[in-house]
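Certain chains of the assembly are absent from this excerpt, and the rest are unmoved.
Letters are used for the chains, namely A and B, taken in the order the chains are written, and counting of residues starts over at 1 for each.
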Amino acid sequence: MKIKTPKIPALFIGRFQPFHLGHLDALNQVFAQEDYVIIGIGSTEDDYVPGNPFTAGERYQMIEAAIIGRKLGGKIITRESFDILPARNIHHYSLWVKHIESLFPPFGRVYTGSPIVSRLFEENGGHKVVPITKSRHISATEIRQKMQRGEKWESFVPPFVVELIKKWNAAQRIRDIAG
Amino acid sequence: MKIKTPKIPALFIGRFQPFHLGHLDALNQVFAQEDYVIIGIGSTEDDYVPGNPFTAGERYQMIEAAIIGRKLGGKIITRESFDILPARNIHHYSLWVKHIESLFPPFGRVYTGSPIVSRLFEENGGHKVVPITKSRHISATEIRQKMQRGEKWESFVPPFVVELIKKWNAAQRIRDIAG
């Protein structure tokens, strides 16, 4: 009996404050090239502050609700397609890739739209980084600002994520944090 | 369009230093009662020390290798059946359950063989705790001691975990830590 070589997952990492249509577009690109993806949630202990209003557990739920059963990269996404893994911010960035390597199972290609995340993975351990093409500009910062000002934000996040944010009354939470 | 109510997972949490047949027996009991289980890895930042020789990423691999495709609780375990989630030790235990609640998505029943974990989940948020019956005594501490002394340890861990531990040369690592 031989251990089944597990599929080596790709890594896509973000803070997802909140998970929005730009993230979904990115995952569409990732799943077009990969069968199995670790979606890493960063800064998991940062919550209830202006730049990070959602808990890690809430962000997990947003990602899961947005992608399970959805067609991304030409295939239907199931639990066999992805894994969501939380990682806290260690605030010592030259150690950050090693921190991720220590916490997560081995991963292959790293997908990111962030130049500094890209640089860190390339400089540390020689990870292969695949750039994400931003098809249209959607910014989590702007979405949070719209929530804070009581403006429309719903068209920038996937429908199931809209439902969750409303269930949590999180736009009001963001106004409370700001106030 | 309505958000699909996700299955509420149960929670089974441990340090898995290493994952052994006692853990497998416990998961057999859990899966007999649950369809979907979060397997929480605790103390993820403790590694390369006598009581915690394995990294979180290695422990993830041990659990995955031990249960995927295996029959537990009368059903074949697939990625649809479980989720492995890491959580660091915060060393302030009256906050620990809240820490887990913040990091993980919502969970239902908590399965544990540890009296203090049981107490913490019951005292904090009134979680329903289901005790694990230890069918036979297998101790991770004793397995590590056997590794350290160069004794036979292989019969206490699942075969695929034996392979991983040998691939990592981890019995020697444990002797190096001790020496």
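We adopt the following convention: contacts are C-beta pairs under 8 Å (C-beta built on N, C-alpha and C of every residue); 3 or more make two chains touch, one makes a residue touch a chain.
Note that the coordinates shown come from a computational prediction; the quantities given were computed from them, not determined experimentally.
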Copy number across the full structure, from 2 displayed chains: 6
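Basically, only the chains that are shown with their structure count from here on.
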Between subunit B and subunit A, distance of the C-alpha-averaged centres to the nearest whole Å: 25
Touching residues on subunit A, where the partner in the complex is subunit B: 1, 3-4, 6, 44-45, 47, 55-57, 60-61, 64-65, 68-69, 78-80, 83-88, 101-106, 159-160, 163-164
